[in-house]
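To keep things clear, I will list the structure first and then write my remarks on it.
And now, chain A:
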Amino acid sequence: MGKIKEFIRKNKQFTLFAILALGLIAVAILAPVLTKYDPYQANLGGALQAPSAEHWFGTDKLGRDLFTRIIYGSRVSLAASLTVVAIIFVGGSLLGVIAGYFGKAVDTVIMRLSDMMISFPGMVLAIAVAGILGASIRNAIIAIAIVSWTKYARMSRSLVLKIRHVDYVSAAVVTGSKVSYILRKYMIPNILPTMVITAATDIGGMMLELAGLSFLGFGAQAPTPEWGLMLNEGRVFMQNAPWMMIFPGLAIFVTVVIFNLLGDSLRDVMDVRDE
Partner candidate 1 sequence: MSDRVPVLQVKNVTRRFPASDGRTLLANNKINLEFFPGETLGIVGESGCGKSTLMRMILSLDHPSEGEILFKGKNIAELKGEKLRQHRRHIQMVFQDPTLAFNPKMRIRDIVCEPLLNLNVIKPSEKEAKARELLEMVNLPGDFASRYPHNMSGGQRQRVGIARAIALEPEVIMCDEATSALDVSVQKNVVELLVGLQKKKNIAMGFICHDMALVSQLSHRTAVMYLGNIVEVLPSEKIHDGALHPYTKALLGAIFDLNMDFSKKIESIESEAPSPLDVPVGCPFQNRCDRCRDICKQENPALKRMEEGHSVACHLY
Partner candidate 2 sequence: MLLDIENISVKYGNAPKPTIENFSLKMKEGEIVSIVGESGSGKTTVIRAVLGLLPGGGRVTEGDILFEGKSLLGYSKKQWLDLRGSHISMIFQDSGAMINPIRKIGSLYVDYIRNHKKVSKKEAWDMGCAMLERMRLPSADNVMKSYPFQLSGGMRQRVGIAMAMTFEPKLLLADEPTSALDVTTQAQIVRQMMELRDEFGTAIIIVTHNIGVAAYMGDEIVVMQNGKVVDRGDRDHILHHADDEYTRELMRSVPTLEGLRYV
């Protein structure tokens, strides 16, 4: 207990943002408890109502409660961005480690592939991929993962190259370590802190990209409550029902900020090298 207190005292910023991020996740999980409405239940009679005690964030063009939809939308947005980050974190890092450790042809193939990916503007390529695969939140995840893994591959590769020829890795080879063991025991622990920090910082960015794709119609499809899509739906009514854009926008903004700052403070926490 004392240790936890000490940690909190030393890492106030991290603790704050970790609590906020956990709060967001709790909101997503507890969505049915937090609101009495159904996010899909249309009520055409009560369409485009301004925020009130009954409907805190107002209603949309089909009379659905906006607060409810934003709460439920956090489920979609959070799950999707965490999935993207998990995929690129694991896949990209692994490819990078393999490229860095084995070098030669393996390295060339993986790195040229990644060069190809970054030679396109990310969003454009994602739109193309989503366009080809068809618009759905799953395909949006795939599209963004395809264009975003390269950063992880490059970083983990360079981290591996940094220690690849350090004496203690040579020592591991000379003492008969299996390659899988060296990767597991030497390479991955070495790159993990940096990669985790990168992943944490990336959650917000990925969320923005997903929302962007949905906004453009390449991601989530109606009637899914997804923040990007909701923004797009509200666009037409910007003049007479601005809440339809303001609240989803705010939701995206707040979430992205929280995760970005969480990533930043995680960097400070992990930089302290203590045994």
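We take it that a contact is a pair of C-beta atoms (placed from the backbone, for glycine too) under 8 Å apart; a residue touches a chain by one contact, two chains touch by 3 or more; residues count from 1.
Regarding selection, all candidates are chains of the complex that A comes from, given by their letters.
Because the structure is a prediction, the values reported are computed rather than measured.
> If you had to name the candidate from 1 or 2 that touches chain A in this complex, which would it be?
Every other option belongs but stays apart; chain A touches 1.
> Within the complex, which stretch of chain A touches candidate 1?
166-168, 170-178, 181, 185-186, 189, 275
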